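Apart from one protein chain that is not included, each protein chain of the complex appears where it belongs.
We call the chains A and B, going by the order they appear; numbering starts again at 1 in every chain.
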Amino acid sequence: MIHPTAIISSKALIHENVTIGPFCIVHKNVEILGGTSIGAYCELGIETSLAIEKTLIIGENSVIRSHTTVYTGSKIGGEFQSGHYVTIRENSYIGHSCQIGSRGDIQGDCTIGNYTKMHADVHIGKGSKVGDYVWMFPEVLLANDPIPPSDTISGVTVEDFVVLAAKVLVLPGVTIRKDAVVSAASVVKADVPIGKLVSGSPATVLCSADILRMPGSPKEKAYPWRKRFHRGYSEYDITNWLDE
Amino acid sequence: MIHPTAIISSKALIHENVTIGPFCIVHKNVEILGGTSIGAYCELGIETSLAIEKTLIIGENSVIRSHTTVYTGSKIGGEFQSGHYVTIRENSYIGHSCQIGSRGDIQGDCTIGNYTKMHADVHIGKGSKVGDYVWMFPEVLLANDPIPPSDTISGVTVEDFVVLAAKVLVLPGVTIRKDAVVSAASVVKADVPIGKLVSGSPATVLCSADILRMPGSPKEKAYPWRKRFHRGYSEYDITNWLDE
Partner (left out) sequence: MIHPTAIISSKALIHENVTIGPFCIVHKNVEILGGTSIGAYCELGIETSLAIEKTLIIGENSVIRSHTTVYTGSKIGGEFQSGHYVTIRENSYIGHSCQIGSRGDIQGDCTIGNYTKMHADVHIGKGSKVGDYVWMFPEVLLANDPIPPSDTISGVTVEDFVVLAAKVLVLPGVTIRKDAVVSAASVVKADVPIGKLVSGSPATVLCSADILRMPGSPKEKAYPWRKRFHRGYSEYDITNWLDE
């Protein structure tokens, strides 16, 4: 299951039923749990001074797609899915069942919860904190330098169940609270309260997100989305959400 | 013409005068027509459950630049040009003489006409329909989920000769009609009528695009661009355009 062209350190710890594609490089200080598949041209475990002798752990039954680059010192939960050309820097913690789309960039020292899903080209600045069940659509950018250039890292906080639509920019230090929805191309400069829909540049509160209805279905609430959208979640979660 | 480090399935169908660069991977269910050149580190014919046993066809005299990833089930016309790090997912139809710039992402189930050209970082959401002779500039994004997250795919439609300038976002389900011009960084939330220039967020109609003149040349109309810009088109097309 390890392609003969792959270059695997004898100190890497590869569990059972792991597939590693052609032309991959796996350095020492990498542990890949069982059932995980690594696409071609991936380099795992690049070590820098930011994470010396710290292990990169990739959870079980994950799929890392081709041309992906991951540094040491991060821990990625099981059932992880990455797109192509993804970069994950040092010392980040990514929960289980997360998804990072192609060209996603996790810049290091980030915490990302469980079941959080990012479409393509999402850029998570160093020091960001992202909760569980968050959705980020293409080209979302979480910034982190409040007075650029500086040495201050003021990461964004995104709480559980938040939706950031395409091309949203969140400025440094902002907190987006649970169940909030940020509409496409908004620039979020101030904290967003729980459950609100915000839009614009700077983003302002339009209404409670639970006022929105599904297209063509005026009685069905669109948000919180967990009441209506269940693909890929556990029975346990879905039952809890419907019982809320 | 096939580099010895390339890994080519014996079931792939490679026509005459095809060049395949170092460290490429060509899976089964791939057909590459004559005269085409594939750069280094490309992986062609990744198969998923979305396109089982469906062939990827790459047309004649095409150039696929390095680090590009293409899935099965798509058909790409001749004289195609891709930049680097391009991704093309399953079951898309791309006409002849098209161009996709570096890091372009065609997300699958798309239809793209002939002679359509995309600069770098263009992202075409699943289910989009793009006509002939369309121009898209860097970081254009065609979205497709009207009430994210959902299972509804509501692709954008872009008709012939449309121009989408840099960083334009088109929201799900929108139709941009023939000859329209969308100015840079606009967010298009509603259909754009034929031949109009739109701008802003949300994009609104400023005027007919044919009011615009070339810089420094007050008598020469800038749009429709096919009356003045002919590089890379056929004599047949150019003659028709000038005779219109």
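Throughout what follows, a residue touches a chain if its C-beta (ideal position, glycine included) is under 8 Å from a C-beta of that chain, and two chains touch if they have at least 3 such contacts.
The structure displayed is predicted, hence computed values, not measured ones.
Summary of contacts with the chain left out: across A:Phe23, A:Phe80, A:Tyr133 or A:Phe229, the touching residue is A:Phe23. Of the options A:Ile64, A:Ile94, A:Val130 or A:Ala143, the residue whose C-beta touches the omitted chain is A:Ala143. The residue from A:Asn29, A:Ser62 or A:Thr87 that touches the chain not shown here is A:Thr87.
Considering the complete assembly, chain B touches the hidden chain via residues 5, 22-23, 39-41, 66-67, 83-85, 102-103, 117, 120-121, 135, 137-139, 163, 165-167, 184-185, 201, 212, 214-215, 222, 225, 229, 231. Considering the complete assembly, chain A touches the hidden chain via residues 7, 23, 25, 41, 43, 46, 67, 69, 85, 87, 103, 105, 107, 121, 123, 125, 139, 141, 143, 145-152, 169, 171, 187, 201.
In this section, only the chains that are shown with their structure count from here on.
Computed centre separation for the pair chain A/chain B is 27 angstrom, with centres defined by C-alpha atoms.
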